[in-house]
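Missing here: one protein chain of the complex. Every other protein chain is in place.
The block that comes next holds chain A.
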Amino acid sequence: MHKRTFLKVSALAAATMLSLPLMAYAQNATLKIGFVGVTSGPAAAWGISNQRSMEARAAWLNELGGVTIGDKTYNIEIVPFDDQKDPKRAIAGMEKMAQDGVHYVVGPNVDDGAAAVRPVAEQNGIMYFPYAFPKELYTPPASNAILGMVANYQSGPAIYKYLMENKGVKKVAFVAANESDPLSQRESGIAAAQALGLEVVSGNVTYQVDTTDFTPVLLPVIQASPDLLVLSGVSPANAPQLIRSARELGYTGLISTETAQDATVLAEGAGELAEGFISVGGASTPELASDAMNEFVERYTKMFGEYNDESNTKVYALEYIIETLKANPAAIDNVEEYKKTMDTFEAANPFMKGDAKLKYVGTTSFGQKRQVSVPLVVNEYKGGKFETLFVGQVD
C-alpha cells in the first residue's frame, strides 16, 4: 500500500472510530421531561435548583450514552418553563408541555401553581411532581400528582417531638410570610404542635415576602417568649434575615423550619447567629451521601459554578421518572401504565449509601402512593455547615 493511501485509510479509520460514540449519542431518541416552576423573582432559588438538578443529571446520563428504556435508548432533554410563581403562567407552562408531547413534568414549586395545573395535567395525560403540600393534590380521586419532597405536616411533628423530648421545648411561636404556602404550612404546624401538647404563644404574625427589615415583624413574637420559633415555609432568601433579627432582639431559644435551606446563604446572611438553626435537608450529608451523590454535586458545581443544598432533595424527581419508566417501558407515553407501576416499584437509590431504595410512599398521608421516598433528614446548622440531627422516613 502506498504511503499516501495508508495515511488516508488510517485517517479515515481514526475519524470513524472517534465519531462512533458521537453517532451513537446523536442516534438516540429523545425523551423530553418538563419542568414548570419558578426561576425568577424572590423564590427563584427554589425552581432554579430544580431545573439545574435536572439539567446536571440529564447531561451526566447523556454523557454515559443515554438511558435505555425497553429496547430503545434515549437522550434526556429537559424542557423548562418559568411560571414566575404565577398560577396563570403555571397553567400556560403545563399546556406548553402538553403541546410538546411531554408526559412527565417536575414542578410547580408552590401550592397555588400546583393546584392550578391539575386539570391540564389530568386532561392531557401528564404526571407531575409538585413541591407543594395540599393533600387534595395527592389523595383520590386525584392521581396524577406525586409529591417531590417531605411535606411539612410529615416533618413538623417529627421535629417538634424531637425538640420536646431532647431540648425541653414547651412553648412555640409561628411566623409566616403572607402567602398561600407559608400560611398553610403555619396552620398545619400549629395543629401538629397543639396535638403534641405544645403551647402556641404566637401564631398570627405574618410578613410580606419583600420585607427587608424583620425587627418590627418579630418584636411581638419575641415578646411572647417562646422556647421554639418556627419559620413556617420560609424561603432561603428570608431565613437569614429572620434569624438575625430574632437573635438581635435578644431571642435565645430554638429556631426551626420545615423547608430546605442553603448553608452558604445562612453563613453569609446570618453568620454565627444562625448557629443551632434546625431545618429539613436532603440526602447529601456526609453520613448518607453515596459516591454518585458526591459526583452529582461536583458535576452540578462544574456546570453552574455553585451548588445549591436544596438540590439534595431536588435531584430525586428525574431519577424516579427514569427508573419507573425503565421498570415499565409502556409508561413512556401512557401515564396510566406509570400509575400501575408505582405501587410495586422499587429500584436502588444511587444517591444514598447502603441498600436504600427508590420507592413511592404516602399511603399514610394520602391513602395512596403519591410521594417520592426521600429521607427525612433534619439538620442543625453548626460552624457554617449542616450537621444531621436525626433521619426519619415517611411511609
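In this section, a contact is a pair of C-beta atoms (placed from the backbone, for glycine too) under 8 Å apart; a residue touches a chain by one contact, two chains touch by 3 or more; residues count from 1.
Heads up, the rule we're going with is that contacts and distances are computed from a predicted model.
The listed options are "sulfate adenylyltransferase", "Branched-chain amino acid ABC transporter permease", "Rhodanese domain-containing protein" or "Putative tricarboxylic transport membrane protein", and the UniProt record of the chain not shown names that protein "Branched-chain amino acid ABC transporter permease". Within the full complex, the residue among A:A191, A:V205, A:A327 or A:V391 touching the omitted chain is A:V205. Considering the whole complex, the residue from A:A29, A:L219, A:M303 or A:A348 that touches the absent chain is A:L219. Residues 39-45, 48, 178, 204-210, 212-213, 215-217, 219-220, 236-237, 240-241, 248-250, 262, 264-265, 268-271, 305-306, 308 are the ones on chain A that touch the missing chain.
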